[in-house]
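Note that one protein chain is taken out, while the other chains of the complex remain in position.
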Amino acid sequence: MAGSTYGTLFTITTWGESHGPALGVVIDGCPAGISLTDADIQKFLDRRKPGQSKFTTARKESDKVEILSGVFEGRTTGTSISLMVRNTDQRSHDYSKIMNCYRPGHADYTFDAKYGFRDYRGGGRTSGRETIGRVAGGAVASRILNHLGIHITTYTKAIGNISVPDSEYNYDAITDNSLYMPSNNYAEKASSYLKECMANKDSSGGIIECVIDGIPAGIGEPVFQKLDASLAKAIMSIGAVKGVEIGDGFQAAASTGSVNNDAFHSENGKIYKETNHSGGILGGLSDGSRIILRAAIKPTPSISQEQNTVNTDGENITIEITGRHDPVIVPRAVVVVESMAAVTLADLIMQNAVSRIDNLEKIYR
Amino acid sequence: MAGSTYGTLFTITTWGESHGPALGVVIDGCPAGISLTDADIQKFLDRRKPGQSKFTTARKESDKVEILSGVFEGRTTGTSISLMVRNTDQRSHDYSKIMNCYRPGHADYTFDAKYGFRDYRGGGRTSGRETIGRVAGGAVASRILNHLGIHITTYTKAIGNISVPDSEYNYDAITDNSLYMPSNNYAEKASSYLKECMANKDSSGGIIECVIDGIPAGIGEPVFQKLDASLAKAIMSIGAVKGVEIGDGFQAAASTGSVNNDAFHSENGKIYKETNHSGGILGGLSDGSRIILRAAIKPTPSISQEQNTVNTDGENITIEITGRHDPVIVPRAVVVVESMAAVTLADLIMQNAVSRIDNLEKIYR
Amino acid sequence: MAGSTYGTLFTITTWGESHGPALGVVIDGCPAGISLTDADIQKFLDRRKPGQSKFTTARKESDKVEILSGVFEGRTTGTSISLMVRNTDQRSHDYSKIMNCYRPGHADYTFDAKYGFRDYRGGGRTSGRETIGRVAGGAVASRILNHLGIHITTYTKAIGNISVPDSEYNYDAITDNSLYMPSNNYAEKASSYLKECMANKDSSGGIIECVIDGIPAGIGEPVFQKLDASLAKAIMSIGAVKGVEIGDGFQAAASTGSVNNDAFHSENGKIYKETNHSGGILGGLSDGSRIILRAAIKPTPSISQEQNTVNTDGENITIEITGRHDPVIVPRAVVVVESMAAVTLADLIMQNAVSRIDNLEKIYR
Partner (left out) sequence: MAGSTYGTLFTITTWGESHGPALGVVIDGCPAGISLTDADIQKFLDRRKPGQSKFTTARKESDKVEILSGVFEGRTTGTSISLMVRNTDQRSHDYSKIMNCYRPGHADYTFDAKYGFRDYRGGGRTSGRETIGRVAGGAVASRILNHLGIHITTYTKAIGNISVPDSEYNYDAITDNSLYMPSNNYAEKASSYLKECMANKDSSGGIIECVIDGIPAGIGEPVFQKLDASLAKAIMSIGAVKGVEIGDGFQAAASTGSVNNDAFHSENGKIYKETNHSGGILGGLSDGSRIILRAAIKPTPSISQEQNTVNTDGENITIEITGRHDPVIVPRAVVVVESMAAVTLADLIMQNAVSRIDNLEKIYR
């Protein structure tokens, strides 16, 4: 099945391998008339680029984007937008020794099981570089959201057991530290923990949180295209994500109705909720409050400790994975989570535009 | 957008309101030649039917299914299968007083925001009865899975804070207690807790766990149609679900690579994993191990305590929700989770069938 | 694949067999707030109902529609609309003798080839009764179009070689004669021809023309979702259609640019075309002129002449098909063509609503 396309009205179709000539995305269904420049997209790509800190791979990639179609005189034309990033630092020789073995925690084995063989160079299509297309698509989706007054803030909530409590949140700090945490103090603690991990030839997981402000009530489509369901798919489709929750999430399971229900209140003709256990979504539709979602990211599977595994001949072997690997991918995944949320929202906001006959009359009569 | 259809090759399209004449589903893309009877479907519907225990609504519905198309002489024909369940005990007068107010934790407000008005009788399309179509669809999907040796087991892992530890699991107990817990002992504890909730005019949430055995490696489609992403959407689209996780899920975020990686091992020519932190999915594809997923269910929002809210005129009011409501929906949602997992798997197993040119040659040459 | 669903934003999912208990459609994505009654739908169904004239099957079916969901207090709610028509006059014994043979011109052989067996009663899913779901869906789509000032007129252009010249068109006559021709004079000629066909135990084909007025310029989506491409699929998916053309259609192939190009002209600030060879579509988008499309309908394959064919054991045999068959299906297919055009237009008009960021701003800001 054509799993490389995501979305209904606003779609992204991504392509590219870690060590192929390039990676990219085709964005389709973007409304006409939005100003869009290389810089708008580059800003997003730079947030996932390697080499930003000591905790990211030393692979050198400028990840410079080229707009190949769909933009004319600085504005989107309504036709498909093709964006491409050339690979420049492939060093495929680094990977020759993993060619015949199944790295634990990686997709080597499952890709061979599915397709009979795989592009083993740097993980091929399963490399983290696959997210370049998502992020470039997210940059364009964000331009739509910005036009409508919607803003997304995404950050590292936790690395390993170092979790920033809500009470310590300072959003200004997010871009202050290379871990994208909303607290420089916790970022330092997490840094120490990561250094320890590296010393142990080990890696760490973490939690990314994403909040969305300015979204009107009613976004999402009943039953299967609910806003939360669509976000869950979008986020869970990112390589290392093992869990997704909205609002109180798994905590809600242990709660009671009297605590978990958010009372509505009206003031000056505006209806709002007094609390936000729901995370801004009720019955699968946005409820006008801030949307809150969290993604659980597993530890980077590439570690340089000796591990037991099997080779492609089915023999039991041990491997040590050396090379350029992030001890934690959470900071670089922050913009990927934001991008997938942006793409999902742009699509559902477009879908909701025709939910009432009044809206159609507003446009056509 | 047409949010009432789910799937690509195997699809379900559901319809119906709590107090309309009927509810149902159209299942399309079901392979021809599978034996299918009313009883196969009724068995699933009976697991979600009201009135099974003191913790479920007293509404009396036999939920008897009628097969309207797509089956001939006891076998699926390959064409669309229409299944219908008539509503019999609508009592719409019960709901007249909620017609003009927004119940906390419900979708009343968001539906009005989206569509301008709503079918307020029993929640209309947002009623739990909406899941009848999902479950009937899941029953058919399960027939496909059974043909291929795949089996799903689903149960209540936790109600409120009463969580069955893995070490206490006894799958034989699941159908022994009306809470569908894999331990009669914990089911009793949960029962006591629920009685307490009811005495307090309150309600409880919980966690449902679903395990899938017999699935070959390689199921799922790379990038956006990953097995875990697709399951996440399917499960999160169920009314009260606020979180989904696979394998170690949110625990993986606090783990390290050396612990979280599952070593591969080969024995007698078969490759398996020594542990299953991944929950049976690597790189979005099944890895041949048991698939494990969990869903967090929020507490039933309908409680008879007095709550603050707003009416449709925007005035601040208080309400007490009386009527027939489950103090916990977790037990009845067990089969809904299983059904959505079954539908998702059937679809992805069909999609994977054409992943290699060899497979096409096997069928066509 | 799930071929029983059609559309992207506005979808119809049809089901049902000629001799099953019922047939129907689930319409999803219909905007909320449109008044809709049984009568709106019945009006369409009555146009395809058997028994309207001596040229249609004598099967007696009232084809009475039941609205099962998606409408509340006389208005569409935005959720899925389920419509059902019960079969009442099945007489399956009529068909027992075709159970083991492949009728020429029918889908008996191809269904067996695809699925291994078939519901042989009255053609099962391939019966003309399958179009009930399409027509019910078209009735709902037409309600949307009417709200936007768009009107469709459909009629029999030709039966056999009896073709109404454009110069003789009188749209008032369409409902005056049982052949739905825009000329009573030609309808009489066609009637004589059909009587001759019946006397010869033969059947006739014909051409249906459909014109659409009031559609704004710009409807259709570039490249693969063009308005003409989408209409072509919609119309060609109707059982007996063997050709589709837009505007001058196949005549355009023999024309020259200087003749076929329609000059634009401006008057009082309005731009229009001086001619309409394009049939209202340029570059796959509506151009503001009347849309014109034609469908070629093959002769009814069920004829009572002796025909050579093969039985399911692969033996050469002869058959005579007796029973209740229309000598021409064109008149009853008129409303089916109109319905498929309506569904396609409703969908594309909804899609076009988000083609510009200005439109989104109009709705959301």
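A, B and C are the chain letters, set down in written order, and residue numbers restart from 1 in every chain.
Simple rule for what comes next: a residue touches a chain if its C-beta (ideal position, glycine included) is under 8 Å from a C-beta of that chain, and two chains touch if they have at least 3 such contacts.
The model shown is predicted, which means the values in this text are computed figures rather than measured ones.
Q: Hey, which of C:21, C:51, C:222 or C:323 is the one touching the hidden chain?
A: C:222
Q: For the chain left off this view, which of C:18, C:77 or C:352 is in contact with it?
A: Answer from the full complex: C:352 touches the omitted chain.
Q: Touching the missing chain, which residues of chain C?
A: 1-6, 8-9, 14, 102, 104-107, 109-111, 113-116, 125-126, 130, 158, 160-161, 197, 200-207, 216-226, 228-237, 239, 241-250, 252-266, 269, 271, 274, 278-279, 282-288, 296-303, 305, 307-310, 314-316, 348, 351-352, 355-356, 358
Q: Which parts of chain A are in contact with the chain that was left out?
A: 1-5, 7-11, 13-17, 20-24, 26, 28-29, 32-33, 66, 68-70, 72, 75, 77-82, 84, 114-119, 121, 124-125
Q: Using the touch rule from the top, list residues of chain B that touch the missing partner.
A: 8-9, 29, 31-34, 76, 78-80, 144, 147-149, 216, 222-223, 349-351, 353-365
What we mean here is this: only the chains that are shown with their structure count from here on.
Q: So with touch defined the way it is at the top, what topology do the chains form here? Options are line, ring, star, complete, other.
A: Shape of the chain contacts: complete, all pairs touching.
Q: If we define chain centres by averaging CA atoms, which chain lands farthest from chain C? Would you check?
A: A
Q: Distance between chain A and chain B based on Cα centroids, please, to the nearest Å.
A: The separation of the two C-alpha centroids amounts to 26 Å.
Q: Just the number, please: Cα centre separation of chain B and chain C in whole Å.
A: Result: the chain centres lie 38 Å from each other.
Q: Measure off the straight-line distance from the CA centroid of chain A to the CA centroid of chain C, and report it in whole Å.
A: 44
Q: Hey, what residues on chain B touch two or more of the other chains?
A: Each of 1-5, 8-9, 14, 114-116, 125 in chain B touches at least two other chains.
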